[in-house]
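Removed: one protein chain of the complex. Kept in place: all other protein chains.
Here is chain A:
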Amino acid sequence: MNGLLTAIRSEIFVALHTFASKLIVLAPALIVLLQSIIVKLSTASQQARDSLLGNSSFEDSIANNAYGYYVDGLSTGLTMLGLLLVAQAAYSFSYERDIGSLRHLLVRRVSRSSLILAKFIHLHVLAVLSLLLLILTSYVFSGMFWEFGPIVEDGFELISEAEIQEEIRLGLHLAIIPIPAAIAFGLFVSVCAQSATQAVTTALGITLALDIFKGLLGNFSNYIYASFQASLIDESYLQDVSRLVRGYSDVLIDDRVQQLNLWVPFPALLLFLALTILIVQRRKI
């Protein structure tokens, strides 16, 4: 299809031989690994101090439950992955346009729309690889440092492991849904910007501004895909799952918000992708 396969092969070839793509795949998992080690050291020193002072907490069993740390790892990793994907999406097209390497593809084999679709698909491949590595790293290291088990308080099982896993699955599902829209947003900024630097700063700037100021938007923020991304000021359901698996029983996902989380990112994705393809047809490359 107008060189789509060639463009994907070319994208993957460059990804295999350059650093940026490897960073996206590895960085979230490495950050989670680092976070797990730091938190383990911190909790171990806190427990040692409590033990020395004779303090004991009825929450010890909850504090030692690996599920909380596992979800924290996922949340941190997804926050990082989201930002990296937006930045890389903004960078990839604009940088290759700046250096002129896109021209070879366009002149020889690939249509402009195929080029955008190839980048979109390639970034999803990176996202999936990164996500799998992130889930694996977070799960393995949480299990290594703490113990997975149900939430038990005063000898009563508050939440079973099956329920916890179901909540984590839902939280992860809801947090992943906005990622394609984030990638499409990055590509949209990339084709609009005049340079790679401008593209990356604009895409990250808008993403972070949406994150910081979404509180000011009130109910309107529910109609912005970025509100459902795992982010620095997190309002995604994954953050609530983190509280849930630590024994907070007041966590309930609003059904309306869940529905918006499921459906808002799709129109945003289609809109950004359509605008990107429309603009790239008219741009000087």
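The working rule: a residue touches a chain if its C-beta (ideal position, glycine included) is under 8 Å from a C-beta of that chain, and two chains touch if they have at least 3 such contacts; residues count from 1.
In the analysis below, contacts and distances are computed from a predicted model.
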The chain missing from this complex carries, among "ABC transporter domain-containing protein", "ATP-grasp-modified RiPP", "Sulfurtransferase complex subunit TusB" or "NAD(P) transhydrogenase subunit beta", the UniProt name "ABC transporter domain-containing protein"
Touch with the missing chain holds, among A:T6, A:Q47, A:S221 or A:Q258, for A:T6
Of A:R49, A:R103, A:R169 or A:R256, the residue that touches the missing chain is A:R103
Even though one chain is not shown, chain A touches it at residues 2-3, 6, 9-10, 13-14, 17-19, 96, 99-101, 103-111, 114, 282, 284-285
